[in-house]
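Partial view: only certain chains, each at its native spot in the assembly.
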Amino acid sequence: MKKPDLHLLGPLVALIALVVLGALLNSAFLAPANITNVLARSAFIGIIAVGMTFVITAGGLDLSVGSMAAFLAGITIIAMNAALPEIGENWGTILIGMGVAILGGIIAGLVNGLLITQARIEPFIVTLGTMGIFRSLVTWLADGGTLSLEYGLRTLYRPVYYGGIGWITWPIIVFAIIAVLGEWTMRHSRFGRHVEAIGSNDRVARYSAIDVNRVKLLTYLLLGLLVGLATVLYVPRLGSASGSTGVLWELEAIAAVIIGGTALKGGRGRVWGTVIGVLILSLIDNILNLADLVSPYLNGAIQGVIIVLAVVLQREKRAADER
Amino acid sequence: MSILSLQNVSKSFGPIQVLHNVDLALEPGEVHALIGENGAGKSTIMKILGGFLDPTDGQIVLDGQPVAFASGPDAEAQGIVVIHQEFNLASDLTVAANVFLGRELGGFRLNHAAMREQTAALLKRLNTTISPDAKIGRLSVPDRQMVEIAKALSRNARVLIMDEPSAVLTHREVGTLYEQIDRLRAEGVAILYCSHRLDEVAHLADRITVLRDGRVVRQALQGELTEDGMATAMVGRELEDFYPPKGNPAPEAALSVSGLTVPGRVHDVSLQLRKGEVLGIAGLVGSGRTELAEGLVGLRSATGEIRVNGKPVRIDSLRDAVLAGLAYLTEDRKEAGLLLEKGLRVNLTLAKLEKFGTWRIDTRAEDKALARATQDFDIRAKDSNMLAGKLSGGNQQKLLLAKTMLPEPEIIIIDEPTRGIDVGTKRQIYAFIRKLASEGRSVIVISSEMTEVIGLSDRVLVMREGRLAGEVEGDAMTEDNIVRLAMGVTSDSGKAA
Amino acid sequence: QDDEKVVIGVSIPSATHGFMGGLNWHAQDTINRLGEQYPNIEFVLSTAGDAAKQVNDIEDMMATRNIDGLVVLPFESEPLTAPVAAVKDAGKFVTVVDRGLSQEGIEDLYVAGDNTAFGRVAGEYFRDNLEAGSKVVVLRGIPTTLDNERVEAFQAALEGSEVEILDMQHGNWNRDDAFTVMQDYLSKYPEIDAVWAADDDMAIGVLEAISAAGRDEEMWVIGGAGMKEIVQRIMDGDPQLPVNVTYPPALISSAIEMTALNFVSNAPMTGRFIIGSQLITPENAENFFYPDSPF
């Protein structure tokens, strides 16, 4: 709080550099409409990445979030379509859908968490497994195609993504709230302390009367819940889900967390950093679309270079630590 | 002529100066003891000599030539070997692999047999039964220390620097260590030895340097300083009675344990701890004292009946134990005690965060608690924002004590309470433990320091091979009796062991 | 009828986007139907996420399932050519669907859509229905040869007209990616008259982005492949979706059916069947509407 944290400063500088770059490349970049777009699009990955920050800080990992989001979107749509004839085209049906997404997320997180803490399997393997399972299930539910929300419901539900308070749409508001709550929880709550302690050295945590398994389980639950919440915001956007929904979101979420200065090995969580990481990733895409570059085939390469550069900025600190 | 010396060396970490114009010379065939309070700068001196730190000012002189070591390994290449205060072992590797790490035997293919054999020979010389193929991660703390010593011995040092090698060892192993030191001294090795056990210093040292607050305050030859003299020189004032007077435990039991068994480690142990009592538990390394304590507080799965204040309690996890009013201070402070990469405040309150707010952790209250603990336990931290890992070893131990005491437990089990703590502070800790008892709390002290168990406890239990071997009380609490019980010999004739 | 079992292997890419999903559905549907119709034909279906996995699948069919015929929709042409040729050399009946092998004359039967026509038909519609000086943006698929063919044909059809292509980015045949790309197009270009989304999945994402920006009136969108929701809207006369270009996923059904017939009837089923791309208009849309297909 007193001195600037270099781990946060690095990504922040990268973010600012990107904003400046974007503004120079295209004047439309700073237009409110574009800013709204970028922020609202960041919300899904952002909300998930906040949850991922807790999982990684506690020394875990979750590769299943992208597939989980697709699966949750699938069952949410099925549930709403099924409830439609009974309940009708009203908010009741939509609330049922939201309930299914959130509850489903919690259960999915519980499954990951229990396999990791109770069956004691490496998080990488558990979530690699559930990643395949969720992805398959949604493809199967959709019969290889796309699950679509009934047209009337979609119209009713749409404002949850597109509406809001002026320029500030609901996804942005929800993301902001989750980020603030996440940062608060990591910094000021017992849970956050315990998460950092476990990631730092889980034996010390155990010897400090912390219920390590419970806290770890809670991180996966929390992440599941947040994936559910992201789904609640995702479904009204296109009103559909398929086997290709949420592909590679896990990689993006993890990358955002690490770009933000959270250590992959755990013990040091930076929720603000994660938010910055998410924005950096979204901005790269946005800037590449707005600018006219050599060849769109090279987008991925430019993206890669910028990601690496963004992290170079926080390297000095680490170098000095060493001896 | 001295082999290695420091001339006018100063050292600062950032704005904080921890060494001031230190002069120190090591002679071949001599044991040079370095003593001082916790945080006086002993480890810092040793790290500078071993090439692990650069002095901010002044010179290191090797064989009459000024040198600047590039790194620890660079110094080691010149025959300067350091046993660090903290372990330097890779816990996924075996004992033999650690002993030969960085200097593996064999040509293209590693010569496993030779390394195993030589390691076994070294360990045998140290009278331990550690297997060369054991993984370090599965060894107990004292065993790891023995491996460290074996590793240092394997390097054929000209200068051997030992930072509190005996702190985590018991009586018997310390004996073996002395033998090795005597042998090396006879071979002409220069030894720098740091310890808080002043009897040890009096016994071993040819020359003593006393450090206070980063300055050399006294240099003496063997015999010039008594133990009391050393303590006075270190602390800068006279020390009064070392052990506080014994207490007067109430008759009722605060804790009673019957038939406690930790599979494979502790067998059928029953004991009673009275209110206001300080109960010592003695035994050799590996006798299962730590396992007993860990089984009792739910850190290991154990069977048996536990009653607190007469009421039976179920303890399946440390949390249950804490709820029942028990606390346990671990002997493994680096790996189970403190988060070395976190600050002092976070460490202090980790086990009792509930105390600092229901929802939001009140950092101000935490800071206050830290300030109090710093005072109560005399934690010498130059900067309260520093990481726990940057504290000196003894000060880490004090922080751990403070952390364990924060929940204000009724029954406290302390495993090796004064490991690496200087004499002055030891006295404070003893007084503190006694104060707890006189307030009606009960304390179990597990210690490998015989004088400590005897001086501090109202009663001593002795463990051997996972079982209670006996109990001594009052005048029967002598070193002789305890050692005999610990070794399993009943008559004087068996003492040869 | 002899009792001898006939095994037909069907190897197709997995359902990673809408069109392939439809294709998967049609393949399974056809297999189920023919399995009942011809009890002595057994089908082995496998789906692959990349070319190497598809080669594995075909190897496995040869080594462990003893197939008599193979229906394959190559993930990519080049890498599948040699393995499919090996199947042919082993004396099996080979049907290639949609993406031709890089060497002529391997397959017995070739059933395909026409990627060049797919791009050309769309391009021609743009040329004929836009005024000179109109501005168009394009969303491309996953970078592949067939995407290249489509885009080149589209560009060729526009050549000489005064229609300007402002931008071409990859939407990867994915709704979300298309949504993102279109949002950014809308930020970048104040004036867009029409969008070629090249695929109905992408068209859905594009339409959402346009309506969120409130620019529905300004431009129309042409997708492709005839997804049922889109065809429905064309039937309803949605001004934003004037037409669509077919590239029916049902072509796999024809391929499987003809392959089966080769074994059960006496007529040899060989040759090339190119199913051209047609323009779906509000007038003929009913003929292209399959309400049961997931696509």
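A few notes on this one:
Read from first to last, the chains carry the letters A, B and C; within each, the first residue is number 1.
Everything below uses one rule, namely that contacts are C-beta pairs under 8 Å (C-beta built on N, C-alpha and C of every residue); 3 or more make two chains touch, one makes a residue touch a chain.
Only a predicted model underlies this, so the values are computations on that prediction, with no experimental measurement involved.
When all copies in the structure file are included, the protein chains give the formula A x2, B x1, C x1.
The working rule: only the chains that are shown with their structure count from here on.
Under the stated contact rule, the graph of chain-to-chain touches is a line, running from one end chain to the other without closing. Set against the C-alpha centre of chain A, every other chain centre is closer than that of B. Looking at contact counts per chain pair, the maximum sits at A-C.
Centres computed as Cα averages put chain B at a distance of 73 Å from chain C. Centroids of chain A and chain C (each the mean of its C-alpha atoms) stand 33 Å apart. Once the centre of each chain is set as its mean CA position, chain A and chain B turn out to be 45 Å apart. Across the assembly, chain C contributes no residue in contact with two or more other chains. Along chain B, no residue makes contact with two or more other chains. Residues of chain A touching chain C in their complex: 26, 28-29, 31, 33-34, 37, 41, 139, 142-146, 148, 162, 237-238, 240, 242-245, 247, 285-286, 289-290, 292, 296-297, 299. Interface of chain A with chain B (complex): residues 188-190, 193-194, 196-197, 200-201, 203-211, 267-268, 323. Interface residues of chain B facing chain A in the complex, by the touch rule stated above, are 52-53, 299, 317-319, 321-322, 328, 330, 335-342, 346, 350-351, 353-354, 359-361, 403.
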